[in-house]
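What you see is the complex with one protein chain gone and the rest in place.
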Amino acid sequence: MSTINQSGWKPEMGSAGETGPATYTGNKALMLEEALIFEIGTIGTTGVDLADAPKVTPRLGNLARHRDIGLPGLSEPETVRHYTRLSRQNYAIDLGFFPLGSCTMKHNPRLNEKVARMEGFADVHPLQPVETVQGALAVINELAVWLIKLTGMHGVAMTPKAGAHGELCGILAIKAALEARGDPRSVILVPESAHGTNPATAAFAGYAVENIPATSEGRVDLAALKARLGPDVAGVMITNPNTCGLFERDMKAISDAVHAAGGYVYCDGANFNAIVGRVRPGDLGIDAMHINLHKTFSTPHGGGGPGSGPVVLSEALSPFGPIPFTERHADGRYTLVEEETASARHPHSFGRMTAFHGQMGMFTRALSYIMSHGADGLRQVAEDAVLNANYILRSLEDVLDAPFAHSGPCMHEALFSDNGLAEGFSTLDIAKGLIDEGYHPMTVYFPLVVHGAMLIEPTETESKATLDQFIGAMRSVVQRAKAGDPMLKSAPHHAPRRRLDETQAARKPVLVWREPEQAVAAE
Amino acid sequence: MSTINQSGWKPEMGSAGETGPATYTGNKALMLEEALIFEIGTIGTTGVDLADAPKVTPRLGNLARHRDIGLPGLSEPETVRHYTRLSRQNYAIDLGFFPLGSCTMKHNPRLNEKVARMEGFADVHPLQPVETVQGALAVINELAVWLIKLTGMHGVAMTPKAGAHGELCGILAIKAALEARGDPRSVILVPESAHGTNPATAAFAGYAVENIPATSEGRVDLAALKARLGPDVAGVMITNPNTCGLFERDMKAISDAVHAAGGYVYCDGANFNAIVGRVRPGDLGIDAMHINLHKTFSTPHGGGGPGSGPVVLSEALSPFGPIPFTERHADGRYTLVEEETASARHPHSFGRMTAFHGQMGMFTRALSYIMSHGADGLRQVAEDAVLNANYILRSLEDVLDAPFAHSGPCMHEALFSDNGLAEGFSTLDIAKGLIDEGYHPMTVYFPLVVHGAMLIEPTETESKATLDQFIGAMRSVVQRAKAGDPMLKSAPHHAPRRRLDETQAARKPVLVWREPEQAVAAE
Amino acid sequence: MRYLPLTPSDRQAMLGVIGAKSIDDLFADVPAEARLDGPIHGLPNHASEMAVERHFSNLARQNMTASHTPFFLGAGAYKHHVPASVDHIIQRGEFLTAYTPYQPEIAQGTLHMLFEFQTQVARLFGCDVANASMYDGSTACWEAIGMAGRITKRTKAVLSSGLHPHYVSVAKTMAQYTGDTLDTALPELSPGTDSARLLDAIDGETSCVVVQYPDILGRIEDVSAIAAKAHEHGALLIAVVTEPVALGAIKAPGEMDADIVVGEGQSLGVGLQFGGPYVGLFACKEEFVRQMPGRLCGETVDAEGKRGFVLTLSTREQHIRREKATSNICTNSGLCALAFSIHLTLLGEKGLRGLAELNHGLAVQAADRLSQIAGVELVNDTFFNEFTLKLPKEARPVVRALADRKVLGGVSLGRLYPDVDALANGLLVAVTEVATMEDVETFAAALQEVLA
Partner (left out) sequence: MRYLPLTPSDRQAMLGVIGAKSIDDLFADVPAEARLDGPIHGLPNHASEMAVERHFSNLARQNMTASHTPFFLGAGAYKHHVPASVDHIIQRGEFLTAYTPYQPEIAQGTLHMLFEFQTQVARLFGCDVANASMYDGSTACWEAIGMAGRITKRTKAVLSSGLHPHYVSVAKTMAQYTGDTLDTALPELSPGTDSARLLDAIDGETSCVVVQYPDILGRIEDVSAIAAKAHEHGALLIAVVTEPVALGAIKAPGEMDADIVVGEGQSLGVGLQFGGPYVGLFACKEEFVRQMPGRLCGETVDAEGKRGFVLTLSTREQHIRREKATSNICTNSGLCALAFSIHLTLLGEKGLRGLAELNHGLAVQAADRLSQIAGVELVNDTFFNEFTLKLPKEARPVVRALADRKVLGGVSLGRLYPDVDALANGLLVAVTEVATMEDVETFAAALQEVLA
């Protein structure tokens, strides 16, 4: 591979492309091209110095490695630079407005990072004797107490690793409860507007998934739901506030109806951030709800994860929740209920969902966030999140079609459709136009119930000035989409890459790097 | 100030400038405009929560503050975003090649940052009883021992805050030594190629500064120097390796001559990184030399500082060095020699140069760097730094005039002049062209002895691949400068800003922000 | 509140634009009986950063940390020295505070890194392809079993007795509801594994065999024969690796023809963190890629022909396929994958080999030293950096007694297999580069004392 051009494409010298004169290196000042470690590293290079290994007779049986693995190494300077340059090709909440609906991209306080890195938490092993990890168990327990009180529920399962894992936890608890009472059922009802993880989870647990129809208002059709309930229905999975950004007014009635029909109510709590401190889901009769700590409680999403999805449970479902969990004793000591003690302390548990005790590193961050806000601050969080979303809804509804604008105030996110754009222009073009304007686009094409959906979630950590500038930019981009501006169709123009060919990527997938053929390498 | 455009300039909508279509916000995807805190913050906003103050009767005399200070505050999310966005407008060693001659921009290991932040060092007060800071004193002492052994000198003054402060330390020691022997002298000899801090320091200490002529080779003219020596000459300040990147072959002869004439030899050690582990300045007869820990020993420069400039001293000058300093006792205990004990332990000291004990935070980093490399690694540092510089010198001398290419191998940096560029093209144009290519330019117009000087210092932490790509880019830019490419004359095109008007800045200086007049604010 | 930028006057102005009298109007859809009229009782109000930090540092100081005590725990979570640059990089806001790369033009940093990560994992495991990470090793393991079921259309999985008991429990939990049947067994304190049992169990109903390598007791065995037998019967071999550093010293499962290789990546870059977040590694043969769970990053070009990366083959995933998805996973463990990838890039082949050699060398010395203690037997013939000791008495109280002496002396099998008498005296001891010979001596002395 040529050292002159390490980025797999050959910039043409001289020709002034539409984004300014090309350069010899392909770099554009602070926008730097970067090659793959396989192109710049060698298996003989390392960025780590080690003590010499003691000479011993190996105990590896006949399996000692002889063949090379093929792992390139980089010196530390090259490593730091490689990843720093890569990082600069990312958008992030630290850079600007990131109104990705449903994903709740709010500020991630650095205090939480500092706390999670304290040796006492970062450097303890999950299987140390409990006497040596009382502080760690205290964190889990304190967070559990907060979650129970904030939701008004009976118990909480802390181990689920993310929201979808939490959904599974809830559905398994429902299934276990039904089986315990000798009444296995086969169907879970899920609204069309639900996040994909809902039906996927229900199906994974062996349930048939049926849609719940919605009203023209964008809410669950209570009558239709009641009509469908029956002895085969294990339960419902309802997102509240729902993915159209609306509060399910009839939630309590839905719960009562489902319970009356012998089913259970799972609530997708991904949008809990809209109501935390103002509404306790427990008061709405739900049986299980996951909480994405990486959404409502601001643990950083890290470009894909990790998350954490504790599940609060009703009194009816608590006995079936997973192990392990912490117990606080009268004398202030903490212990763990795990395999050993489960039979005695938690006999109906459906079992273990993961090795060890869940996402400790997220627990410390979330608890730090919660304690920082306190009961008063969390209530303010919900209010400001909802205020910001309604401000956006009302400031854009004259230029963008807002299908549920008449359904009452929105909660934490505002939903728009692509109706009224010029022929051949779509939600995608608006998203790419926003990229050039210095924003991360909203969530697009979700929920599925709205054509060309644009789901805008500002969160409470954005200032009015930021919202005003965004609204101005959005209006400008929408006008261009209505006017059919070709420059918009070809956006983004200023990002590290222009639009990427996803079809080619899927047609013949290249998922790992392979040495280029000589021919290719030569050119 | 309009929230739509917070950056003090109004982007024109639609018009596709040469760097691509303008945007509504003025942002260009990941290249984000940012306003001043005075434009986005208010004195009523804060990003810090505090406990309530106890109610007391103030003891502030009649000086309690009534008038507002006028300090805008930002919430934490706004603060993190403000500075993160600003940071992205900077070039840095973490981003790419930064061959700023004489400034030694090498990789800054993150281990050193971690070590400096250990509570035991970051969170101790300089005036704690010495019994409570033995570990901190040990760090200072261990570093002092390394510096003495690496330079082959007799003593070291650790407190100077940067190189220039170290120069002052050395010159004051010389002055003190001369006065102690009742032989005050008036002149310090400094080569024309010296860094500005050298003459400035000598003048500050009350000396007349005279130039030492150089040979056509770019080295000190020994004969001319000898001719000038006499009873009025307090000493010389010589940079070795010098600022033309050459080793002063006659250093020892110079020292002998100066000593013979009753003067002292100050060596500017900013370029010690070229010879560390291969040459001990003490063997060349020098009396004092500062070491920029932020150069040779890689403490981060932080966009301007802090630095640290310990000064190694000969046996002749050591008695005159500053207080405080550490002493290690037979039993391993450490104490400080400061005001109290100076009269007994260090009677001839010229006194104190700064409050407290110097740049502790830089000492931990430098010692960590030194221990990581060890005696063998430091020697390799010098060899690789010199190898990289010569590689660049020989790879560019056919396209760029290298005035001292004939003077033997260069040390850690390669020097070129602007001879041979097209009419109207200068070193500055090459620098700005390199910016577009994704590099930080070399040092320009220093040293003054070469016309349109370009001083390129790669350092040892750059890979061959990086040098090869830079050489290719440099050749391309130089060819454009020789061909008179107007695009180069108007470079940079891709940086956050085009060329800035420094004349206007100096003509009517605007050094602080002031509320814009209504008129301005309105537009 | 320091995290909330809106000022009271902002709120008023915004309510005006919205046309609402008060914030309560915006919650009008909440039924009255469910509305809370003020902060929830019994919970504290907001606290200063200093107060919160103090609360946590007090709790943190109640824990015995691995770095300040002789430390020998493993059993699926290992302490290795992580270079400072790893943590520095993952704290870059552009990595830390980004979301899943749904908009590839401004997520090339994450996508480029994932493409490198996938390649590193595939090579390390000796497989063709790898995905962009799972939650952890235990969940990756049951996802692999589920994937084998989809591929073979069979439901019987045969699990080695050497598989981590937590991984077995997780699989059992899932199997209860997915209708899979699991053929499991308990390990024995013997040098050999139960591969004979596995070979016998493989038949026409078998979807997969699951082996751990090295296994829970630290034993290393060639799995080629199991692969061959499985393939004969149309079943798949799933190999589980809980200590990836081992693969710097021993053959990769893929080299022994495993079809799916999953693992726990915590050893590299991530750290102990009391059990999470960790990172699940998932690799397989190319032919099975469309049945893989989780995200995949692939190479493509942009409108100007420049190389770039995108998430691809999403038709496997929940957001497109919904109830027909290969898994319900959405958020995975991206940042831990980054940490893993950075650490492995720093090590490179040379560093990983050296690190493995160092771990093995120290472990061998420790095993020999500890088994000199009267009544202490080394169970393993083969091991990498972790081995099993048979003590003359129950191991669990011994571990507690060692902790009282400020030695974190391994994991008792009693903790992992509570009610199994045959295993009660077993002690798992892991020895990595962080253990000094003085640590081993301290451990040996304390153990001797406790056993006396």
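Letters A, B and C name the chains as they come in the text, with residue numbers starting at 1 for each one.
Following the convention adopted for this analysis, a residue touches a chain if its C-beta (ideal position, glycine included) is under 8 Å from a C-beta of that chain, and two chains touch if they have at least 3 such contacts.
All values derive from a computational prediction rather than experimental measurement.
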item	value
Neighbouring shown chains of the undisplayed chain, as defined at the top	A, B, C
Contacting the left-out chain in the complete assembly, out of B:Arg249, B:Arg328, B:Arg345 or B:Arg475	B:Arg249
Residue among B:Leu74, B:Leu189, B:Ala288 or B:Ala473 that touches the chain left out of view	B:Leu74
Residue among B:Thr23, B:Thr296, B:Gln359 or B:Thr427 that touches the chain left out of view	B:Gln359
Residue touching the undisplayed chain, where the options are B:Leu387, B:Ala422 or B:Met487	B:Leu387
Residue ranges of chain C at the interface with the undisplayed chain	2, 48-50, 53, 57, 67, 81, 83-84, 88, 91-93, 346, 433-434
Interface with the undisplayed chain - residues on chain A	29-30, 42, 44-51, 74-78, 80, 84, 109-111, 113-114
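Keep this in mind: only the chains that are shown with their structure count from here on.
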item	value
Chain centre separation (chain A, chain C; CA means) in Å	19
Distance between chain centroids, defined by C-alpha means - chain B, chain C (Å)	45
Multi-chain contact residues (two or more partners), chain B	29-30, 49, 75-78, 80, 84, 109-110
In chain C, residues with contacts to at least two other chains	1-5, 46-47, 49, 83, 85, 87-88, 93, 105-106
